[in-house]
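As you look at this complex, bear in mind that one protein chain is not there, while each of the others sits in place.
Up next is chain A:
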Amino acid sequence: MAAPLTLLLIVAVTIRAVLFRSSLAELISARVEVVSPLNAWKRVVEGLALLDLGVSPYSGDVFHETPLMIYLFHFTVDYAEIVFIVSAYFVDCLSCFLKPLDRAKMFRKQKYALESDRYSADCLELLRSPKEMFYIPLKVAMFYLLNPFTILSCVAKSTCGLNNAIIALFIFCTLKGSALLSGILLALATYQSIYPLTLFAPALLFFLQRLYIPVNLRRSSFWFFTLQYAFMYVGSLVVITGLSFFLLGSWDFIPSVYGFIFSVPDLTPNIGLFWYFFAEMFEHFRLFFSCVFQINVFFYTIPLSIKLKEHPVFLIFMQIAIISIFKSYPTVGDVALYMAFLPAWSHLYRFLRNIFLVSCVLLACSALFPVLWHLWIYAGSANSNFYYAITLLFNFGQILLVADYFYAYLRREHHLTHGLYLKKKDGTEATLVLK
């Protein structure tokens, strides 16, 4: 396990080093699919330069990173490439180390369920065995490190890689069971971009499950732990925000970072859904539509938590996917994060219905993004509709992927409890439909 992992790390380092030193690095840093106004490296450098000139980096609409990022990059701006490679490693090492943690618990659960006859008799082939799960950590690491999206994001030195690292660290600490660290890291992730706020619910569910506290709104133990966790989370968020204030001595960063994320003033095309809508909408509808679009991100948390309250790990995956699809400035780095977790659900493969379509759509769109950008901006023979069509298709493919996995997961759960070969009341074969 260690040897293949090391080999993988060496290969990943080589690829990134080669790309860093080639002429492609500037090309990639300028691509709108890879960098967004929130996490472009150019803007980080600009912000630090403004700070050296004695001006607040948030003056002028250039810099939208949080002050702790300023602190980090102030010391490491010359070694930025190493920082990003290290953060990429963080993600995959953590991702691959969290698998064993999950495994033991999951095996135990399976064993108990089998023994207590909660699982039906003919679902043995659905159960996960250690043998099949042995290589999952390596696969997860590979999926992240060798994902072209991750490589592009790392070579472009987009701070999305650092955000991914923080989220991966948060998942790691959650699965390890340390509520304090998990709360602190979630606060850090929320501080970076607000959307990981939705990960509060799955983390809470995980801890409740781990501590065997039933998720019952009338139980005091539930509220007790929830308040504890919420207090740790909110407390660390407040501390981090206060620290940021003390770094620069002003509250400038709040409208520049959070106001920017929420009100979406910058309409540079990206792979998200916001820019086209907001470019063509009238000013007096802008508030309404930005509220609608932002609620769309947070909206799926409650229903999904209710449905997946026994499966918080999958819920985390779903939430990350939803964030990266519906956030205001997505990049391919966000897509790479949830794609890295796909091997963890490889046992769902037999239930996936649209995997061919989805993979074709995603591949085709990824190839068409630069083509249509060139046609629009340089050749002038296309317009923004072409690019937005591909953006829509890409997001549609992602949504289909996520929905497919959701369907497969639920179906597997259903089969586990009701048997693999379902029969209707009259004995004929039944089909399962996700409603």
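Here, a contact is a pair of C-beta atoms (placed from the backbone, for glycine too) under 8 Å apart; a residue touches a chain by one contact, two chains touch by 3 or more; residues count from 1.
The working rule: contacts and distances are computed from a predicted model.
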TODO: Could you check which of "Translation initiation factor eIF2B subunit delta", "Golgin subfamily A member 7/ERF4 domain-containing protein", "Septin" or "GPI-anchor transamidase" matches the UniProt name for the chain that's left out?
DONE: "GPI-anchor transamidase"
- [ ] Among A:53, A:217 or A:379, choose the residue that contacts the chain missing from this document, as touch is defined above.
- [x] A:53
- [ ] Can you work out which residue in A:62, A:181 or A:342 touches the chain that's missing from view?
- [x] A:181
Open item on the list: With the missing chain put back, one of A:239, A:302 or A:363 would touch it. Which one?
Closed with: A:239
TODO: Pick out the residues on chain A that sit against the missing chain.
DONE: 48, 51-54, 70-71, 74, 178, 180-181, 184, 239, 243, 246-247, 249
